[in-house]
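One protein chain omitted, others in place.
Let's look at subunit A:
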Amino acid sequence: MVFKDRTSEFGNLAETLRRKQEQNGTISHKGKKQHSQKSQFSYAAAEISKGVFETSEKLIKLTNMAKNTKLFMDSSAQIEELTFIIKQDIQKLNKDLSSLDQYVKSSRQPNKQTGDHSETIVGFLNLKLSNATKDFKDILEVRTESLKQQQEKKDSFSGYSNTFSSPPGSSHEHPSGNNNSALYKYEMEDDDNSNEHSILMPQELMMHTTDYSSSRLRAAENISSTINQLEGIFTQLANLVSMQGEVIERIDSNMDDSLANISRGHDSLIQTLLNVSSNRSLILKIFLVLIVFIVIFVVFFA
């Protein structure tokens, strides 16, 4: 799209209009006043917007610094300074903006448009400033969080060294008349019962807190796992017993078989014995042989 820069034409038109107005003296005077008012207004607005812009830049810098703070990189002095400066800037900007607002409201604009325009500008600057203030507040919150975390980390690191370095309180040694010296020699110091589970105080005492519920839980869990073990063992027991039962049945059937076999064999052997020991077969056999001989004799000699 081809565009043509017609601002010069517009400028010329404005000039001609102005010259025409200049011919009417008072109007031009007012115009000038308006113009100066406008320029004053625009000048103030420009100032304020520049201030807001600068403040937001500083805010960005502050954000970076606040996010970067680690345990040992302590730029807190810088951060404090910057925070202070930003706060001052914001306050000044607020004041300027409110005064500008007053100014706009008080001075009556001839044109409705210019009035609207200035009001819009004021509103816009207000919005920008409130954004900047909100960001500033967020940054402050983030900073307090990180400070708290730093403090916690410092505590956990230096907790031991603190208790080691703190001086012991009154040391009580018990006077006793015997040669066996007192059974306890205590060096108690001001405890700090923190929430940790065990605190090592200088070489003499060790304190455990709040272990009761967890140890009970552990004991109960031990018991339940023991019972589970027992369950496993009993199941194994039952399996073994059933397998052995089958083996026993096999043995039983084998014994029955062998009993039957042996009894039959025994019977037949008895039969054989009877057969052998009885005379009948002998007599039969002898007669048979005799008859055979007789037959042979008769046949051969007949």
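Note that in this section a contact is a pair of C-beta atoms (placed from the backbone, for glycine too) under 8 Å apart; a residue touches a chain by one contact, two chains touch by 3 or more; residues count from 1.
Operating definition for what follows: contacts and distances are computed from a predicted model.
When the listed names "Putative synaptobrevin homolog YKT6", "Nuclear pore complex protein Nup85", "Ribosomal RNA-processing protein 44" or "Methionine aminopeptidase" are checked against UniProt, the chain not shown comes out as "Putative synaptobrevin homolog YKT6". Across A:L17, A:A46 or A:M207, the residue that sits in touch with the chain not pictured is A:M207.
Only one of A:V2, A:A77 or A:I227 touches the absent chain when the whole complex is considered: A:I227. Even with one chain removed from view, subunit A keeps its contact list with that chain: residues 172, 174, 176, 178, 180, 182-186, 188, 191, 193, 203-212, 215-216, 219-220, 222-223, 226-227, 229-230, 233-234, 236-237, 240-241, 243-244, 247-248, 250-251, 254-255, 257-259, 261-262, 264-266, 268-269, 271-272, 275-276, 281.
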